[in-house]
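Only a single protein chain was left out; the remaining protein chains are all shown in position.
Each chain gets a letter, A, B, C, D and E, in the order it is written, and its residues are counted from 1.
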Amino acid sequence: MTDRLVLYPGSFDPVTLGHLDILARACRLFDRVCVLVAASGKPGMWPVARRVELIERSLGDLRCEVDSFEGLLVDEVRRRGAVAVVRGLRSAGDYEHEWSLHGVNRRMLDGFETLWLPARPEFAAVSSTLVRDVARHRGPLADLVPPPVVAAFEAEWSA
Amino acid sequence: MTDRLVLYPGSFDPVTLGHLDILARACRLFDRVCVLVAASGKPGMWPVARRVELIERSLGDLRCEVDSFEGLLVDEVRRRGAVAVVRGLRSAGDYEHEWSLHGVNRRMLDGFETLWLPARPEFAAVSSTLVRDVARHRGPLADLVPPPVVAAFEAEWSA
Amino acid sequence: MTDRLVLYPGSFDPVTLGHLDILARACRLFDRVCVLVAASGKPGMWPVARRVELIERSLGDLRCEVDSFEGLLVDEVRRRGAVAVVRGLRSAGDYEHEWSLHGVNRRMLDGFETLWLPARPEFAAVSSTLVRDVARHRGPLADLVPPPVVAAFEAEWSA
Amino acid sequence: MTDRLVLYPGSFDPVTLGHLDILARACRLFDRVCVLVAASGKPGMWPVARRVELIERSLGDLRCEVDSFEGLLVDEVRRRGAVAVVRGLRSAGDYEHEWSLHGVNRRMLDGFETLWLPARPEFAAVSSTLVRDVARHRGPLADLVPPPVVAAFEAEWSA
Amino acid sequence: MTDRLVLYPGSFDPVTLGHLDILARACRLFDRVCVLVAASGKPGMWPVARRVELIERSLGDLRCEVDSFEGLLVDEVRRRGAVAVVRGLRSAGDYEHEWSLHGVNRRMLDGFETLWLPARPEFAAVSSTLVRDVARHRGPLADLVPPPVVAAFEAEWSA
Partner (left out) sequence: MTDRLVLYPGSFDPVTLGHLDILARACRLFDRVCVLVAASGKPGMWPVARRVELIERSLGDLRCEVDSFEGLLVDEVRRRGAVAVVRGLRSAGDYEHEWSLHGVNRRMLDGFETLWLPARPEFAAVSSTLVRDVARHRGPLADLVPPPVVAAFEAEWSA
């Protein structure tokens, strides 16, 4: 019986209450969980280092690592010796997207493993895109993101 | 028994025959219907005021209000005292998208209500995106949009 | 401005908390709502009259009619002069099924109208089939069905 | 760090190569895996004890428990102290179905956890229903089920 | 350039206007088309020979063969030297189902080929199941099935 590491990759721009719920559940299932902010892709609302910091400040009692990565996810899995990648599924649309991602990754790394956790119903509509949208209109954020992210938005608004 | 108002929000860039079909059906079901052109989001092909005008010119016998709004839809629902928001569903993809939107809105406004009407099969493939695409290639528009919108495109082409 | 009647048809074998939520929301949107238990189809767990009775006992403050029908739904819509049929959507699977039903009904009755309401997330997994399954194993029912239905099951178990 | 048990429930009527692939992958991810043949539901092609036996004979090097259960899955999770239930997803249809099952179970047991593993593409069309269908027509089974199940069918055919 | 044969298999219990539309389109695309009524599976409303006869009487100007088969479709493809099997897709649900069927058949016959044609929107809700349902309630059939099938139902009703 060895320690098993799973990765939880994503953009986290910003981290939501839905992300944190998946993370908390992954932490109950595996010895080690590492949240990985993807640095590639189009530039987000916040820089990668800021996203990492906001996740770290939102962890509360959760014990996990937070890091960022550039390049291919399969390289990260190999390099870190992870047994699987964890992702939340919120809808049939998510399923379709994740199924493609998994297929692609498995083509590049034999034995690549994905674990999907069903989003809690109350978070099934919560995405980072939505959060940015609500924030742009100064809508209520407390039900969508953890307090450090609410504070980060408010700091921006008053800047 | 009081007058009930429902909102029909969208980009309407431009309004299509599919939109007008949903609108006509909503008008048979509710005392008051207000079409709402969303002014936020990325800039469209036509300015919001022009989209409002094209809807108004396409109403024919339909009795409804046409307006635009900025910001969050939930604020509009609250401010206008609407009992529900009406949306057409054309496909399983639409369902997925609308289901997320509804979830988000209900998180921000308790009692927020969405009513979905099934698109007529002959309009199920008609979207504003498609219309703009066909128009870019000067394709046939008469089956896709109302005459005032056809005229608006033709005016642009001859400009 | 006239009174508008909508029908809420289904098997209701038995009525669930999810059904009652859709019903309550329909009652806020329309002047008159009539729940219609479908008497055709395969025999259910409970006779149609019993299902009607259990709905009636579960209405609480809701003001609506409850009835049953045999034959085609379109005949019922015509006969009662309903403006639309109301149905809850819980999933993409529901959407597919309901879209087919609507298509069929519209082929038989021009102007047939269906209104879909999104199920509340907490009821999205609740169906009569599930309830019967849980009941068969004497599982907890209080989160799934209204008290009169819980009582009906318990009466059966102690019989 | 404690031993974590996950359950892999199903009808397994009969076990397929797709089931065994999910099982093998679950065994790499968790300390203990228990396959659980559901004894409730409609009677299958083979008795539950026979299905358990065919799974056991097909395990090869896999180290896991095989058992059967009656009643509600949530009771089994509680009784055995499992951290999660594992299920394979082969298609968007599977996703829909599993999402409902998970929702139901979580309503009955707070903290109930489901983990979905994507089926390998080559097994995505393989189901017990298909296997029974192919077997009824004496079609080729070697690509669909493990050798002990092929042998079991052949024994029946020659009986 | 050789004659290419495609098969159009199904239950056809009874043949609908939707089936005939797919058939007519397949006949424009391929040199030879053979409609194949599946004799296995659960007994239908009408015997297989009757279903074949009703298809033949509904062909009008269409030039194609009509036959029935028992056993596996892959054996029929092999035996008749068909290049592909043709199927209509009416919905995402159909897609899911057909995708599984294709996967299964390709596992049993390397090079097995399926061609999907999109159902016309006006037939997208029309299925044999629906037809039988409408017929049971003596509903209007003329928009759903060809005249020989309408006549067959009426003959039964007056028997």
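What we mean here is this: a residue touches a chain if its C-beta (ideal position, glycine included) is under 8 Å from a C-beta of that chain, and two chains touch if they have at least 3 such contacts.
Since the model is a prediction, treat every value here as computed from it, not as a measurement.
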Touch partners of the unshown chain, restricted to the chains that are shown, please.
A, B, D, E
Sole contact to the chain not displayed, among A:Asp31, A:Glu65 or A:Glu96
A:Glu96
Among B:Lys42, B:Arg63 or B:His137, which one touches the chain that has been omitted from the display?
B:His137
Name every residue on chain E in touch with the hidden partner chain.
1, 3-4, 25, 28-29, 31, 83-84, 89, 92, 95-96, 98-99, 102-103, 113-118, 121
In the complete complex, which positions of chain D touch the hidden chain?
91-92, 121-122, 124
Chain not shown, touching residues in chain B
90-93, 122, 124-127, 130, 134, 136-137, 139-140, 143-144
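The rule is short, and it goes like this: only the chains that are shown with their structure count from here on.
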Equivalent interface to D-E, taken from B-C, A-D or A-B so that over half of the residue contact pairs match:
A-B
Call it same or different for chain C and chain D: same when shared residue numbers make up over half of all numbers used at their interface.
different
Which chain has its Cα centroid closest to the overall Cα centroid?
C
Per the centroid of Cα atoms for each chain, what is the distance between chain A and chain C, given in Å?
39
Which residues belonging to chain D are in contact with no fewer than two other chains?
92-93, 96, 99, 102-103
Please give all chain pairs that are in touch with each other.
A-B, A-C, A-D, B-C, B-E, C-D, C-E, D-E
